[in-house]
Each structure stands twice: as C-alpha cells, then as structure tokens.
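Mind looking over this structure? Questions follow.
Here the complex is missing one protein chain, while the rest keep their positions.
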Amino acid sequence: MTNRIKVGIVGATGYTGVELLRLLAAHPNVEVTAVTSRGEAGVAVADYFPSLRGVYDLAFQAPEEAALEQCDVVFFATPHAVAMKDVPALLEKGVRVIDLSADYRLKDIPTWEKWYGTTHTSPKEVADAVYGLCEMNHDAIKDARLVAVPGCYPTCVSLPLLPLLKEGRLKENYPLIADCKTGVSGSGRKGNIGSLFCEVGDNFKAYGVGGHRHLPEFKQIINSLQNNIADNFIFVPHLTPMIRGMHATIYLHLQPDTDPHNILSRFYENSPFVDVMPSGSAPETRSVRGANLCRISVQRAPEQDVWIVLSVLDNLVKGAAGQAVQNMNIMFGFEEQAGLGNVPLLP
Amino acid sequence: MTNRIKVGIVGATGYTGVELLRLLAAHPNVEVTAVTSRGEAGVAVADYFPSLRGVYDLAFQAPEEAALEQCDVVFFATPHAVAMKDVPALLEKGVRVIDLSADYRLKDIPTWEKWYGTTHTSPKEVADAVYGLCEMNHDAIKDARLVAVPGCYPTCVSLPLLPLLKEGRLKENYPLIADCKTGVSGSGRKGNIGSLFCEVGDNFKAYGVGGHRHLPEFKQIINSLQNNIADNFIFVPHLTPMIRGMHATIYLHLQPDTDPHNILSRFYENSPFVDVMPSGSAPETRSVRGANLCRISVQRAPEQDVWIVLSVLDNLVKGAAGQAVQNMNIMFGFEEQAGLGNVPLLP
Amino acid sequence: MTNRIKVGIVGATGYTGVELLRLLAAHPNVEVTAVTSRGEAGVAVADYFPSLRGVYDLAFQAPEEAALEQCDVVFFATPHAVAMKDVPALLEKGVRVIDLSADYRLKDIPTWEKWYGTTHTSPKEVADAVYGLCEMNHDAIKDARLVAVPGCYPTCVSLPLLPLLKEGRLKENYPLIADCKTGVSGSGRKGNIGSLFCEVGDNFKAYGVGGHRHLPEFKQIINSLQNNIADNFIFVPHLTPMIRGMHATIYLHLQPDTDPHNILSRFYENSPFVDVMPSGSAPETRSVRGANLCRISVQRAPEQDVWIVLSVLDNLVKGAAGQAVQNMNIMFGFEEQAGLGNVPLLP
Partner (left out) sequence: MTNRIKVGIVGATGYTGVELLRLLAAHPNVEVTAVTSRGEAGVAVADYFPSLRGVYDLAFQAPEEAALEQCDVVFFATPHAVAMKDVPALLEKGVRVIDLSADYRLKDIPTWEKWYGTTHTSPKEVADAVYGLCEMNHDAIKDARLVAVPGCYPTCVSLPLLPLLKEGRLKENYPLIADCKTGVSGSGRKGNIGSLFCEVGDNFKAYGVGGHRHLPEFKQIINSLQNNIADNFIFVPHLTPMIRGMHATIYLHLQPDTDPHNILSRFYENSPFVDVMPSGSAPETRSVRGANLCRISVQRAPEQDVWIVLSVLDNLVKGAAGQAVQNMNIMFGFEEQAGLGNVPLLP
C-alpha cells in the first residue's frame, strides 16, 4: 500500500459514490481512506452496498468527523450546492478536489444562481476550477487543484462536437439539435416518485423541454470553441427504462466539404476512451456498460444536407465517476487508464 | 349474436393478431369466426394465448381451410408480401379487407418493390386501396373495400403534422426531423436475436438511420398535404427497452405567426382518439398503454425559432390493431369508439 | 346516469387508487363522485394521471371536504392505520365501506397491533367486518357493511388452497410452503429507495423471510378452514423486476388418494374469476395482466409425494382493486362481472 495516494469521497451512498468505490477498488495507485455520509454514519460500506463485501473495510463517517484534510484528493459525489460549502477549506489545506456536482461547472455565477436557485458561496474558487472534460482540457487538468467534472449530457454531446467546433466546421444560423436519452440512474438514488420502477418501467417520455440545467453548461462549452453556434443549440432530454446508459442523437449542419468522420477519427486516433466507429454504425449503450468509454458514429442523413451523430456512454462512468477518476489520473500523473480498464459488461 | 358481422383474422399468432383478438372480444358488433395460422393450425386460440382462455372458443386454421370468404371483413396481420397474394380473391367475393401490413400502403409500385425487395402481385388493388389514417381519410374509409392501415411510425408522426401540413404552415427548405423511439413489440413476434430480452433489455440504440421502410410512406403522406416539404424530412428510429409504446420528438419550422397548439386543438377538438395536451406537457407512452389514443403536445424550443412536437401512442393499438378496428367501425357504420373504450393501463 | 350508486375513493393517488379509477370508469352501475388526497387536493384527477384525461372530470379533495357521507360506498385505498380512523363515522351514517388496507383484516386485535405497531382505534368494527375473499365468503359479503379486502399474497395463495383446506385434504404436521414472487407495484407509490427503478431493475431478492405482515392473515384463513395446518405454514416473498403480477409456488402434502386438480376444477367450475388450468400447465403472470383473474395449476412433483401448485394474479386487480370492485358488485347485487370484463393485456 505504499506510494498510494489517499482518497476521500464525500456523499458516497449515491450512484456516483458507489461507482467511484467500484472503480477505485481496482486502482493500483490509490487507497480510499475516508467515505462520508451524513445519513449512514457508522454503517460499514460493505453492509450498505453488499456488492462491496470483501472489498472495503471502511465505514461511512459524518463529513465533519472524516479526516478529509489528510487526503491527497477528495471527490464530491454530492447533490448540487453541497460541495461549494466545504471545498474552499479543503483547498486551503492543500487537498485537491474533484467535484462531480454542478457547483463549479459554470463560470458565470449569476447564470449558476439562476438555474440552481441559490446563492453561490464559493465564487472565487469557480474562477480557478478547471472544467474536467479530459479530451478538451487535458493540460489544464494536470495542474488543477479543483476540477469540475462535466455533466453526463454535456460529456455525451460535447465529445463528438469538440473536434468539429474546434475547427469551426459548424454552420452558423442553423439549428444544432441534441435529442438525448438517458437511463434512470442519472436522476440519482433519492426516493422520488418519478424514479420508481413502476413509474419509469415500460415507459418513455421527454422532460425538461422548456429548459434544463445542463443547457448553460452546453452553451459555455460551445462558446469556448466556436462563435455564433450556441444560440442555435436545442436540447431535449428523454427518460428511458434502463439503469445505465446515455444516447445522444445530434442533428447538425456542417460547412461544405467537411468530412466529419475523418475529423473525428483523427482527433481521437490515440484516445483510449473515445471510439469513433465506422460511418453508418449505430452504437448501443450496452456496448459501453460499466466502462469509461464514449462510442461515436457519424453519417449524413439520406439525401439531405444534415449530419446525424450518434454518441453513447455509461452515464455513471464516462458520464460521471469514470471521468472523475480519469481526471484524477491526469492530475496525479498516473497512467490515464489506471483503474479504468474494465471491459464493458454485455449482455 | 344476431346482427354481428363476421370477422376473420389472417396471421393471428403475432402481436397485432393477439391485440386484434383482445379488442374484438369486447366489440359489440362483431363475431370473430375464423383465425388462421399456418404454423399453429389445429391449436386452440386459448391454448396458444392463455390470456384468451375463456374468451375464445376458436382454433387456428390453415388459411386455405378457413371460411374467410364467408366473412364480412378480414384483417391481415401478416408479414409483408403475404396479403397481396390473397386479398384480390377475397375482394372479388365481396369480402372487405383491412390490411395491417405494408402491402397496400404505397401508391407507387416501383417504390414499394424497391423497399420490400419483391415484385408486387396485386398492383390493381393498390390503386383502389384507401390509406387508413382515420383522422385524415375518414370519408374515403366509409366506402373502402380495402384499407391499408398505416404503419406505427407514420401514424405517430402524421397525426400531429396533419393539421399543420393541411394548412400549409410548414416552412419550405427547412429540415423536418422526426426522432422516434419505439417499444420492442413493433418488431414482431419472430425469433430473431435482435429482439431477445438480453439484447434489448437495459439498452438503447438507433437503427435504420441510413434508410427505413417507413420513409416512403411518410413522404407520400406529406406530399399529399403540403408541397416542397417531404424532401426535407429526416427520420431516425430508435429501439427502447419497453414492450409497448412509441414516442416521436419532432423538430419543425413554421411560418411566422403560426400558433400550432391552437391549430391542433381545433382540428382534434371532437376527436375521441387524439388528445392535444396543454403546451409544455410531456406525454408519456404509458398514458396510452392498451388504448386507441395518440397524445400530443407542442411547444417552442426555448429562445429558438424551432417548434418541438411530442407525440405518443401504443404501437399495437393506435399504431396497429386499434386503428384497424377504428377503420372497421367507420367502414361498417358502427359507433367509431365501439370496442375501443379501454382506459389505459397505468402503471 | 340514473340508478348509478355514488362511489367515493379515499387515497386515490396510489396504485390501487388509480386502478380503482380505471375499473370504475367502465362500470355500468356506478358514478365516482368523490376522490380524496390530502397531498393533491385541488388537482384534477386527469392532470395527475394523464391516462385518465377525458375519462374523469373530478378533482382530488381533502378528505374532510369531500362529501363522502353522501356516497353509497367508499373505498379506502390508503396506507395502513388510516381507514380505521374514518370508517366508524361513515358506517354510522349508513355508508358502506370497502377497505383495501389491512385495518380490518385481522380479527385478533393484539396480533394486528403487534404487526402494525400501533393501537387499533376501531376494534368494534373489526368484529363486524367481512373478510372479502369473494370465493370464500360470498354470502357474508352480500350483507356486509364493511369489507376488508384481502392482501394480494393471501389472495394468490388462498384461492388454490381454499377447496383443499375446506375438504380437509392437507396432511397435518407437514410443511406447507408458499414461495411467492411479486411485482413492484405491490410496494405502493411512495418515494422509498427500495422501489427505485435502479434498485429493483435487473435484480431479484427475497425479503421479509424472518416475518411478514401477511403471515397472520394467512394463518387466520387457514385456521378457519382446516385445523392443525397453519402452524406449518411457511411464507417467503420475493421481489421481481416487473410492474404488475404475482406468482405463488406452493409445496404441499395431501392426504392419500386426493386428486387436487379435480377438487379445484369442481370448486371453481362456474367461477368467472378463477381459472383452473390443465395439470402440467405453468401459468404466466402476464396472462392475467389488468384482469380480475387468478389462474392456477397443480401437479405432483416428479417421483415425489409432494404437490406443486402454481397460482398467478395481477396484484393490483384480483389482488386489490379488482377484488374490491367484485366485493362491491356482490354487496350491491350487481352482476358480479360488471366492470371486470377486461381481457388481459398481452404482450
């Protein structure tokens, strides 16, 4: 156990928390030394999550009792507006922080406050936070003291758009539509009626059509890459009766003589986490289940001047805990695939 | 049982077949007198479908042995390219036919032959067939001797578009996108690996992006209603892990000063089968489970000049067997809701 | 609407509540005049349950504001320990009551209080309540002022055992095992984590092995039919990833020369709600989905002196709301199948 960094997880009873525990259990360079949960303080992790029996010997602790300041890095797997309260003190003590919530994603504080309905208590740290979309901000992440892990939707949609936006290939003044479908784990492990088996099962619906919290995050990414595109971005999320998985169907207009498959293939040529499939493929969400992968395909709509991009990831892995570990690997100079080598579970 | 018409069903062992049997069992004006299945000839319907124990006393018969020509109307719930072989003879004997397959949907024979990969053997009848989208062709259906029941996708997408196209409200030269999601029963009750529980469950994917058989059907409908729109139609179907249900998310551009909610509400004001929900609603597929209903909502994309239409139906009912029965009701002058009064099953 | 009785439903936002609304909408002899919900008072039923749009024009009312005392009968679809507070006053005003909760099921007050952890406030009415297992207590139900609708497990297990126990055919001192599997809707429409899609989906587990509230209800039924059997009754419930449906696998020892298939077939010969299938059949839960049916088969274990009974029902229909309506039909002299003629929804 020598030479392993000490890792803490705040809010470890949710789905991203247990997924972090799963991934970090197999990580050669870390030791999880503190996991917190206000509600389950004193309960052994292995009793709460029987899937972790024999894997962890830890018990949950109340946040204030956990020795988080002795960790090298602390993950926040908390609901929104929690991390911003505790992160500043940890940063001051030299602990690096990887926040999976939305608290440090948006640079514009008033926008954040509008969408999350509360005052931001840590605006100074927002300015320093690095947006942890690894394939976009790799170098900045290396030295980051605070990383804001992107939301699952922005990750799924941005990874295919990134190379195209970067090269300025999108047509201005045309709609850029992301019709997204998510599994239910994205709505968290809370006892709300809308996530019950009998509400979600054998059912399909859109939600948040009139406005979704990920919208300003999308616009921030797009604006940082190509001008005059974000205003035409349309985002419609849907809820699908599956546990894990996210699928984006993106309709976009490209400059003449653009070969998006070629651009994507070159950009992700050496990426172990983004798989550009042959044109005409249709990636399945299960082909990435449990793995830190995004699979993408792109093709032209038959007889049209519109391109269709299909992008899938596991919302709990590349869309959350896996990307968080990937950020940690970059921050600490570990092999980028360390702890992330799982082959997807199929069927 | 006096005054009931005699009904036959060809190919009654599939999902649309058993759904016809369910609906017709409760219909006050019909008696099912013949059900055919080549594979299950001699087997009692109630043994094959235990859900129908105590409901039907019939056995499946080989098609050539069933007294179909003594029926008043025969439903074809067969795979494509079957009905076209047997329908002409039945029509000649004065039997009316309601075909749930694709054989009589497309007026253009070469197009049909291209998409279905075989020669059409009944082109004369194609010309006479009425396209059974009841809300569009109500009057023509009354006198039809042969009705081609629309596909589930075209029904789900056309019902909300119909009033807008009819009034010429779509903008030319703008994409008209139908991002559709279907339950698995739409792919039928055949032993193909792609429909296995372990292939479809906990999974989501697009399919047929490069071209789908419903595409020419869509274009035919659109062209019959408004010019210069069909060429901009884009259709991407997806497979969702649910048994029944279909959801269309439609992105469209409308002429200035169009109020689509108002147009739809007026058009369907007296329709018992199409429910225009308040703007901003998100219809769920389960809200129509088992019922002959299409629920629709329409709203403007936030801060955009694009409209988003959401439309749901049960692919086996309003998308197939229910719409077939509705056609029969119109053809025979029955109450249009006869046998179609089921309240949706929720949860 | 003349000659229809007036019906009230208390606690109509749960799964048994919405199922009562579905069934009563199609009932020729009733009019639902009051539905209550403390949490949703003022909300239109059709807004809360979009599946009921166009079916009901009512809004939920707070219980104290609803004109329940003007109803002919009131259904309680409430959690346990609610009905017992309001039922006595309604009975006094001559309103008949059908309680779907456990409040009036157990005759022995101390046993009830032990399992439900609270003092029973209506013990006098317990004595008068009729246990609404229709196939067992048909005559008593006719004149009942207060019916306690059986739990879903006791219904599923008791219907096949009833004829055998009545004839004293079970062997004493041998285990009588009911290994039961339920769909998730049985645990209600409450926001508890254990019923989330991501907790229940793709998962199977036993629960309550050490003791379950339905155990004393089982024992009460058994003891009323045959002596010296209840003490050997073992009940293990399991949770299955499906919405509706319950399956009991019962292992029992019978007196020599007993033909249980014959006994069951004769007993249920004229029953429209209990279907005794051929020996060797394996009833599926979906074969009764949405219908007020229990399907049963019985066979001897190969080369053993143990009998295996398989019994299925829809926990929300024959296991709750359907059986409640059946009780109402008997109480008011309606046709026993009124409102209960649905053909099961398959697939």
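Per-chain numbering from 1; labels A, B and C assigned in written order.
The working rule: a contact is a pair of C-beta atoms (placed from the backbone, for glycine too) under 8 Å apart; a residue touches a chain by one contact, two chains touch by 3 or more.
As the structure is a computational prediction, the values presented were derived from the model and not from experiment.
Checked against the full complex, the candidates A:Gly39, A:Gly54, A:Pro256 or A:Gly333 give a single residue touching the omitted chain, namely A:Gly54. Checked against the hidden chain, the listed residues C:Pro50, C:Pro283 or C:Gly322 yield one contact partner: C:Pro283.
Screening C:Arg53, C:Arg105 or C:Lys181 for touch with the missing chain picks out C:Lys181. Although one chain is not shown, part of subunit C still touches it, namely residues 175, 177, 179, 181, 183, 198-199, 201-207, 209-211, 215, 231-232, 234, 236, 238, 240-245, 247, 249, 251, 280, 282-286, 289, 299, 301-304, 306, 308, 310, 312, 347.
For subunit A, the list of residues touching the undisplayed chain reads 15, 18, 22, 25-26, 49-55, 185, 201-202, 243-244, 272, 275, 277, 281, 283-284, 286-291, 295, 341-347. Within subunit B, the residues in touch with the undisplayed chain are 15, 184-185, 189-193, 195-202, 241-243.
Following the convention adopted for this analysis, only the chains that are shown with their structure count from here on.
Of all residues in subunit A, those that touch two or more other chains are 198-199, 201-202, 241-243.
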